[in-house]
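Removed from the display is one protein chain of the complex; every other protein chain stays in position.
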Amino acid sequence: MSDVTAGEVQTIVAARLLRDARSCFIGVGRPSTAAILAREIVNPDLVLVYESGTIGAKPQRIPLSIGDGELAATADLVVPVVEMFNYWIQPGRIDVAFLGAAQVDRRGHLNSTVIGDYAHPRTRLPGAGGAPEIATGCDRTIVIAPHSPRTFVAQLDFLTTRAAPEAVITDLGVLEPDPDDGELVLVQVHPGVEPDAVQDETGWDLRISPRLGTTPPPTEAELAALRALVAR
Amino acid sequence: MSDVTAGEVQTIVAARLLRDARSCFIGVGRPSTAAILAREIVNPDLVLVYESGTIGAKPQRIPLSIGDGELAATADLVVPVVEMFNYWIQPGRIDVAFLGAAQVDRRGHLNSTVIGDYAHPRTRLPGAGGAPEIATGCDRTIVIAPHSPRTFVAQLDFLTTRAAPEAVITDLGVLEPDPDDGELVLVQVHPGVEPDAVQDETGWDLRISPRLGTTPPPTEAELAALRALVAR
Amino acid sequence: MAEIVGLHEAVAELVHDGDSVAMEGFTHLIPFAAGHEVIRQGRRDLDLIRMTPDLLYDQLIGMGCARRLVFSYGGNPGVGSLHRFRDAIEHGWPVPLEIEEHSHAGMANRYAAGAAALPFAILRGYAGTDLVRHTQVASITCPFTGEELAAVPALNPDVTIVHAQEADRSGSVQLWGIPGVQKEAILAGKRSLVTVERLVDVIEPRPGGVVIPGWVIDAVAVAPGGAAPSYAHGLTERDNDFYKAWDTISRDRDTFAAWMDEHVLGAPAGAGA
Partner (left out) sequence: MAEIVGLHEAVAELVHDGDSVAMEGFTHLIPFAAGHEVIRQGRRDLDLIRMTPDLLYDQLIGMGCARRLVFSYGGNPGVGSLHRFRDAIEHGWPVPLEIEEHSHAGMANRYAAGAAALPFAILRGYAGTDLVRHTQVASITCPFTGEELAAVPALNPDVTIVHAQEADRSGSVQLWGIPGVQKEAILAGKRSLVTVERLVDVIEPRPGGVVIPGWVIDAVAVAPGGAAPSYAHGLTERDNDFYKAWDTISRDRDTFAAWMDEHVLGAPAGAGA
């Protein structure tokens, strides 16, 4: 397993979390890969929902954009954007939201708007998209982000999405909120990762669970499925 | 022409008013007949809109209900009820509304809710349906009602629809609002009808226009088209 | 995923005495078979919700199933009065009937708000009419323009029942033709039952087709002809003669009761009328 990348572990861990989900709302990139993989390895009936309006899409390949034709062609239904947000997301009909972000703080709140000052930004990011309402509409939010001090920051430059994630999955481990005060706690490290290394990549004094575990390594089957999917 | 009925004249007069309309919103009964007739005699491009959601229906026969299958099968588009009221009626996209009612007052306001007291009605009528918003949404409202003191009343038992009709077409003549104060004025009597007879059938002291005219009698072509339509 | 069950079982499980029940279908796809099963099972004190009560609710009201009616147009379309509806409101027969009435625009937006999990909807309407004094409507001010608009409260029935042309084995359904407010009513309902003309292996999307996934529906029951005397676009025809005949059948209490005895109480679940 020495040839497994951190990104592969991250994607497989995210996919595993969808074992019992009925439906999952996804953007592009790693979250999309994880959700498509989940249909192959743990939950063939998982309903994939993209904010382009495709509900129940069954992509065989990883789409470049959330509006790729294959998503519409394979969906159970395709709805206008207004309907997607008003009738499907806002009432909580989608179980799980997979979200990414440029910055995550210790509460799991997200910034995807701007780095630096709003009026004079150092880096202008794409903005909110569907994330704020997806995070509040879905029962379970899972954040997927690369672990670095630039991403895991003590203070967001902008609070775009008031997420309360049940888990934050990084390329180093898994963080979950403390049941008492909601602050993210490192509960799991991926194989070969030391807790100190996670602290080094986190922009605040990271709490580490006394019951810190290690991520079960990807199985041959999981890895084969992921690599076949990426290669398609 | 002695065999022309008052109802036939009423329907033909209503149809003629649609000569320059782009679209007309209609319920069942005489308004529906008049609008379908209008497409045959004065305005072949008239877009018929039924509150069941059918826009651009092209019925060959008079439908019994606004939801008859022929309306959906021949429509340019068929929309949900929510969309019909929110995106089509409320913004004023439909030019003309044809409305009926159980009671009409001197302002042209309508009652289709109840005769007698609301809590202990003498006669419970069907209720508002789409009329209130149709009347305020469409640019032009035309009321079609049988002329009798039971219908043309000094005081509505219930104000269901705050219509401001440009014309009220009855089986005796045509009423239009006074440009100064909006009170309905008899501007036209159908062939063979005396103004006094119209007053007798009106529950208030009816204003009669100094320029009272007589309805041009139905032409052979109009009558033939109407009778063929009714017979289909 | 919706369970595919028998109509008797579905109604027994989903519709309880005292429930608020919406049976929708705007002149089309009216769920008569399901409504008749509610009558046969003797449900009482229902809070019946429907834009256009039509013959089905005339029957439910005449059989004493309803305590209250929420509606916007209570007529026999193209024919005239609903006599059982009138008798209940005018004379309290067979039991008194409370009413709450709206315009179509108000009712449709109430369902839309319910489907969107919003507590209310806004529209231009009601102002200056006597409805304002007799129903649930409030005034609300636009925070940007200062304009006054009407606000109506969301509808979230305990159970929504609709009829559709077809379902697949996962309980997803497709309906086409006049779509009415069925999608909103299903999504607004806390529970839902869809009766269908037929089961299909795969739902092939149609022009004008509305697909509702099985995972937002509780139960699907097969009831061929279950919309009669209304119709299922493309599969069955509206029985206009019966709509006209109902005027006579329903005008008299005894004639009505005899008809219901013979055609509904004596009929098996799912047989239609």
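A few remarks follow.
Letters A, B and C mark the chains in the order given here, with residues in each chain numbered from 1 onward.
We adopt the following convention: contacts are C-beta pairs under 8 Å (C-beta built on N, C-alpha and C of every residue); 3 or more make two chains touch, one makes a residue touch a chain.
Because the structure is a prediction, the values reported are computed rather than measured.
Judged over the whole assembly, touch between the missing chain and the shown ones holds for A, B, C.
When the missing chain is restored to the complex, the residue among A:L18, A:A34, A:V79 or A:I142 that touches it is A:V79. Only one of C:A10, C:M51 or C:L123 touches the absent chain when the whole complex is considered: C:L123.
Among A:Q10, A:S23, A:S52 or A:T141, only A:S52 touches the chain left out of the display. Take chain C: the residues that touch the chain left off the picture are 117-120, 122-124, 136, 138-140, 142-145, 147, 149, 151, 153, 204-209.
Not every partner is drawn; the one left out touches chain A at residues 28-29, 51-54, 63-69, 71-73, 78-82, 84-86, 89-90, 113, 118, 121-133, 136-137, 158-162. In the full complex, chain B touches the hidden chain at residues 22-23, 47, 55-56, 76-77, 86-87, 90-93.
One rule holds in what follows: only the chains that are shown with their structure count from here on.
Chain closest to the overall centre, judged by the mean of its C-alpha atoms against the mean of all protein C-alpha atoms: C. One finds 58 Å separating the Cα centroids of chain A and chain B.
Chain A and chain C, compared by their mean Cα positions, are separated by 41 Å.
For chain B, the set of residues touching two or more other chains is empty. In chain C, the residues that reach two or more other chains under the touch definition are 112, 183-184.
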